[in-house]
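Every protein chain except one is present and positioned as in the full complex.
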Amino acid sequence: MSNDNILTFHGHVGTSVELREGAAVPWVLFRVASTPRQYDQATRTWRDLETTWMSVKAWRVLAQNAAESLTIGDPVVVIGKLRTESWTSKDGEPRESTVLEATLIAHDLGRGVTTFRRVDRQPAVVTSSDGTVEALAELEGQQVQTPAA
Amino acid sequence: MSNDNILTFHGHVGTSVELREGAAVPWVLFRVASTPRQYDQATRTWRDLETTWMSVKAWRVLAQNAAESLTIGDPVVVIGKLRTESWTSKDGEPRESTVLEATLIAHDLGRGVTTFRRVDRQPAVVTSSDGTVEALAELEGQQVQTPAA
Amino acid sequence: MSNDNILTFHGHVGTSVELREGAAVPWVLFRVASTPRQYDQATRTWRDLETTWMSVKAWRVLAQNAAESLTIGDPVVVIGKLRTESWTSKDGEPRESTVLEATLIAHDLGRGVTTFRRVDRQPAVVTSSDGTVEALAELEGQQVQTPAA
Partner (left out) sequence: MSNDNILTFHGHVGTSVELREGAAVPWVLFRVASTPRQYDQATRTWRDLETTWMSVKAWRVLAQNAAESLTIGDPVVVIGKLRTESWTSKDGEPRESTVLEATLIAHDLGRGVTTFRRVDRQPAVVTSSDGTVEALAELEGQQVQTPAA
């Protein structure tokens, strides 16, 4: 089935983007905060709507380049598949999280300028299984940084 | 800012789609269940991944036509803006829900055939304010129907 | 590479949608006309922008259901990959056409109501090679019908 649920998500990086290597392939899991703005015809001003937080996951070269390029507060666009993942909290409670499995991550040129550099990556060393559920638990406990507006 | 978070969501209608008229414009709020399938190279079979449930909201003519066209179990595609809405549960607890504000709702021709008919709609009568938070609370309490696979 | 060029195209069916069976799988090739509207703040009226025509291609069950469901003038949405195809005109001239390879085709509930019916399809009989280039040549010669506004 090629009918995946594809989301294009615009926001600011809200947690640090660190490469996780204890898995078959290198990967990252981080959060992005999106605060849409709406134009109010009555007052002729823009006002912020509610912030949506999204967990973003990426693998391999995309993960390596994202970890090297992204800093908390950076404006980014992420395109990917919206998925639900089940995991268990430290208290043993079942949890469900929505995760955006990225096929594209990029700095938004609507918010600033970027300098690009090609990188030759070595093929990733295969080690063990995925650790997504541990990382989701960790993100939950973590004090999420407020991105720059 | 035209950089809305746009989601294309494929699934089956999971709750009844009833027109709600006690607001400025007619609207609907219903749930769609999406169960992606993944091909397992090892066993050469398809297997179901976890189901993602999405609350879908629409207004005006789109809401009127959706209410007249959709039945529980129908395969649909929805395109819209992904938004977060805050509301208060019956117990007075604060809640956050993710809502897909639809710009397109349609039956999926990958799953069956459709017959189309144009409809002339009268302009909606304006009455009072939106009742989204009441409807989100109602959907939560409601026993969600399992859509046909 | 999963980074396909994905287009969501809204318009009206502009040529008849007939199943073509002389190939490995049943398929369709038809044209859709899209005329966006823009709100003119000065005159407070909507005005039509230029029409974009798109060649849409689909295969297998999606093609079979589209052929059975769609009539010239129907409002549709098509999601797919934007591709360039080279072919040769009757005069022997090289041509390039942009084709939207559909993963989704559907009637737009923003324009009317639909009735949905599931259909059991027999697996398609494999016969010979694809005939896309012949069909593109045929579409070019054909007097394209103007879709209902």
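When the chains are written out, they are named A, B and C in that same order, and each has its own residue count from 1.
Note that a residue touches a chain if its C-beta (ideal position, glycine included) is under 8 Å from a C-beta of that chain, and two chains touch if they have at least 3 such contacts.
Computed from a predicted model, the values in this text were never measured in an experiment.
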Answer for the absent chain's shown contacts is A, B, C
Where A:57, A:83 or A:107 are the choices, the one touching the absent chain is A:107
Among listed residues A:15, A:34, A:52 or A:65, the absent chain is touched only by A:65
Touching the unshown chain, chain B contributes residues 2-3, 6, 103-104
Absent-chain interface residues of chain A come out as 8, 10, 61-62, 65-66, 68-69, 71, 74-75, 77, 79, 103-119
Chain C residues touching the chain left out here are 1, 3-11, 34, 36-37, 49-52, 77, 81-86, 96, 98, 108, 110
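Here is the rule we go by: only the chains that are shown with their structure count from here on.
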Most heavily contacting pair of chains is B-C
The chain whose mean C-alpha position lies nearest the overall protein Cα centroid is chain B
Comparing which residue numbers chain B and chain C contribute to their contact, where sharing over half means same and under half means different, the two sides are same
Chain A and chain C have mean C-alpha positions lying a whole-number Å distance apart equal to 35
Whole-angstrom distance, CA centroid of chain B to CA centroid of chain C, is 26
Expected list for chain A, residues touching two or more other chains, is 3, 6
